[in-house]
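Complex shown without one protein chain; remaining protein chains in place.
Then we have chain A:
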Amino acid sequence: MATFLGIDYATWWYLVIGACFTGYAILDGFDLGAGAVHLFLKKEESRRIALNAIGPIWDGNEVWLVIGGGALFAGFPKVYASVFSAFYIPFYLFLVALIFRAISIEFRSKEPMIWWRKMWDISYSVSSMLIAFALGLVLGNVLIGLAIDREGNYTGSTWDFVNPYSLLVGATTLALFMMHGAIYLVMKTEKRLYTRLTIIVKNTTITFAITILLLSFYTLLYVPHLSHRIKENSWLFFVPVAMVLAIANITRNISRQKYRYAFLSSSVVISLLLIIIAVELYPNLVISTIDPAYDLTVRNASSSEKSLGVMLTVAAIGVPLVAIYTTFVFWTFKGKVKLDEMSY
């Protein structure tokens, strides 16, 4: 296969998909997290400010899920087909949650009745939590491997996706996004709401620290293939060290009330978690629990060299463009949220 800078195209595409999902986790992570902590805010005014803090940008953030999914479909169609048909029921529930979340944000402000707003508040917050949890649940299942046969068809039962490890990854993802989202909301608010949110930030950070600790122990003890590469290459130990330091830096910046740095640190934590996963899984994308010969890898599951070449060109042109105008949009809505007549 053709290479660029000594790395083959399929591996480049593996990195592109990794970058898309990392971007998605950092960006949609904070608006999902903001949704997940929404019900902890009690006042109507507070909830409106929290909603409008993500209002103009959540849709752009969610695009990274569509792009990441499209990139997986394009680059590794076999993986896309196997994973999506294996998780039929959870993916449909996930879609319903995505739909409810989108319409809750849009519909909530359209009527002034208290019951109407409460109903959409609950729908918004619960669907945000479900999405964050489901993302972790699917990730957890992919990490431990799926019962796929020679053709990549799933042979397990419908409810196999509910297992302790995946539930723990789901809980960790939810806690991580809640912390990330709460920090974001603190940056966008002031006065009493700000004070209220700083308490939520402390609680969610503690929750995340507990879940990540449990998840790390569980992984080290029971899922050896997720630490083998770091074990074999001791210089890679700096990655988990950096992650621990970044988590420590979140708590440090929270106590200094430097929330912008706390937000940067939690973004770094998300990136490093996904880097560890990418390093440990490579070259596998999906591990078969039936026979290692059926593993879907960067080599046996990728699209053709020609197709990958075209897509890498598309990505090389498109991604900088997206980065430029995304920055412009974020810059437009910088600073604390002020409600006006066009707000939600």
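Here is the rule we go by: a residue touches a chain if its C-beta (ideal position, glycine included) is under 8 Å from a C-beta of that chain, and two chains touch if they have at least 3 such contacts; residues count from 1.
Just so it is clear, contacts and distances are computed from a predicted model.
**Q** Consult the UniProt record of the chain that does not appear here and report its protein name from "DsbE family thiol:disulfide interchange protein", "Beta-hydroxyacyl-ACP dehydratase", "ABC transporter ATP-binding protein" or "Cytochrome ubiquinol oxidase subunit I".
**A** Matching "DsbE family thiol:disulfide interchange protein", "Beta-hydroxyacyl-ACP dehydratase", "ABC transporter ATP-binding protein" or "Cytochrome ubiquinol oxidase subunit I" to the record, the invisible chain is "Cytochrome ubiquinol oxidase subunit I".
**Q** From the list A:Phe40, A:Phe73, A:Tyr165 or A:Tyr282, which touches the chain that is not on show?
**A** With A:Phe40, A:Phe73, A:Tyr165 or A:Tyr282 as choices, the missing chain is touched by A:Phe73.
**Q** Please pick, from A:Pro224, A:Pro292 or A:Gly318, the residue that touches the omitted chain in the full complex.
**A** The one listed residue touching the chain not shown is A:Gly318.
**Q** To test your reading of the contact rule: which positions on chain A touch the chain that is missing from view?
**A** Residues 43-45, 52, 55-57, 59-60, 62-63, 65-67, 69-71, 73-78, 80-89, 91-92, 95-96, 98-100, 102-103, 105-107, 109-112, 114, 151-155, 158, 191-192, 195, 303-304, 306-307, 310-311, 314-315, 318-319, 321-322, 325-326, 329, 332-333, 339-343 of chain A touch the chain absent from view.
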